[in-house]
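A single protein chain has been removed from this complex, and every other one stays in its place.
Right after this comes chain A.
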Amino acid sequence: MSTENPVLKVDSLVVETDSKDPKQILKGISFEIQPGETLCLVGESGSGKSVSSLTTMGLLPQGALRAAGGRILLDGEDLLQASPKRISELRGSRMAMIFQEPMTALNPVLTVGRQLDEVLACHTSEPANKRRERVLDALEQVHLPDIERMYDSYPHQLSGGQRQRIMIAMALLLKPKLLIADEPTTALDVTTQHQILKLIRELQEKHGTAVLFITHDMGVVADIAHRVCVMHFGVIVEQGEVKQILSNPQKQYTRDLLSAVPSLTPREARALRGPRLVLDVAELVKEYAPPRSLLSWFKKPKAGTKAVNNISFKLYEGRTLGIVGESGSGKSTLARCVMRLIDPTDGVIRVDGQQISGLTAVGLKPHRHRIQMIFQDPYRSLNPRRTVGDSLIEGPMNYGAQREAALGRAAELLQLVGLPADAIDRFPHQFSGGQRQRIAIARALAMEPDVIVADEAVSALDVSVQAQVLALLDDIQERLGIAVLFITHDLRVAAQICDDVLVMQRGKVVEYGPASDVLGNPSAEYTRQLIEVAPGRSWDFANFSPAS
């Protein structure tokens, strides 16, 4: 490693909780970044990678965390010793940051132009017309279309990818030496992610910016990093050149992390378990009516939006069908229609031969338990004020089960999903994300369904936990013969769990068939594109070698 002047040098940094009995979150980490270099901090949730970036920016939540030791040198200047005023001066001008959630990172009540202009107004003494020119130039550089209109837009009028471009434009406005990117593409679709990563690299090369890139996604690491620091529980387990870390990891933790990354190569479909068709969806349509105007009865009605447009598929017992698509493709709307959480406009849904699409709420009740759902965010899908036991027995008791019997069954189910028996009396907040998703699975199973609809059920989980939950689903399916409708945006996950795959785009089916065909040898252009832009496509993580 060259030892010219690093832009950022973090030296034995210790961060602990700001309390009487401090707990160390960062246990003395050290790394440095050279100009023009991208260093990836990679690790699972709780590893301390975001805390490292927030400490550098001086943005640690006050009263919760504090830097207790070590040095952070930006261009030789120790940030931990600098005054708050000096830190404010450096932020935005010498070091800048982009965040994970472009949807919430911009102020909703100020125009984009104003928010960019602020950076210049705060750090420079340029006149307004000069500032406007510079802002427009920055918008141009991140390849936004129609920049004059962008300047006057509010964030909610823009897409996620556009907002992240705005964030990047804002961060790079004053050509900082250091750019900190904290999971900047995690909330974006693969296509958009691909473009944003390309943009960051392009601007980095143009300006020679040093980039501290924080991510949990090994695919992104493979695509963007020069060097990698693997973090685990506040310690840097291993650091080195990206090639070396990916092909020849020295530490067991790194090996485990890489092995948990699901492969893009689809697994073989399982043999049909039986002839029972448990979910049959035919020509399903969900149309949202256009907004009504005051004079609606005078005008010709506008066409509505077809979120789900003529979708048909069949799901047999014990099989997994993946619905794959980017955000806005209609896959979640489809899942909700199938669950009858929203009413489809047209088409037929049959669960185990019984048509449920036309039924009223009362008529639907006897059939509801046959089809159950697991939601994306285990932190919000369980009622925080009810014990796990209460959540598990509520469904069965609605169908007439006795409390004692239902509790007994709940205990069995918790054991089945690999949770301790005493979990039944505890509350959701006492569990980790992975454990909560196990509870959600147990809750779905308590109704003894024929079909489980899993809507992005592992997207919020770390890869290692993701692998465990996927294995659990597989195991349960094997034992109970339940069919799974698996909604995901992640092609890697789809490749590993699905027998069949249906690719959706703008409400329509692009391609539908066995996973090995659709993902292994796609016939549609759109599917090919999706696979093309999947991060880390060139690397076979589990085998520590380039993909064949």
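Definition applied: contacts are C-beta pairs under 8 Å (C-beta built on N, C-alpha and C of every residue); 3 or more make two chains touch, one makes a residue touch a chain; residues count from 1.
Keep this in mind: contacts and distances are computed from a predicted model.
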### Query
Per UniProt, what's the omitted chain called: "Peptide/nickel transport system permease protein", "TatD DNase family protein", "Oxidoreductase" or "ATP synthase subunit b"?
"Peptide/nickel transport system permease protein"
#### Entry: Residue among A:15, A:29, A:67 or A:90 touching the omitted chain
A:90
### Query
Of the listed residues A:105, A:224 or A:356, which contacts the missing chain in the full complex?
A:105
### Query
Which chain A residues would touch the chain omitted from the figure, given the whole complex?
57, 59, 63, 88-93, 96-97, 99, 101, 104-110, 118-119, 122-123, 154, 156, 167, 170, 293-295
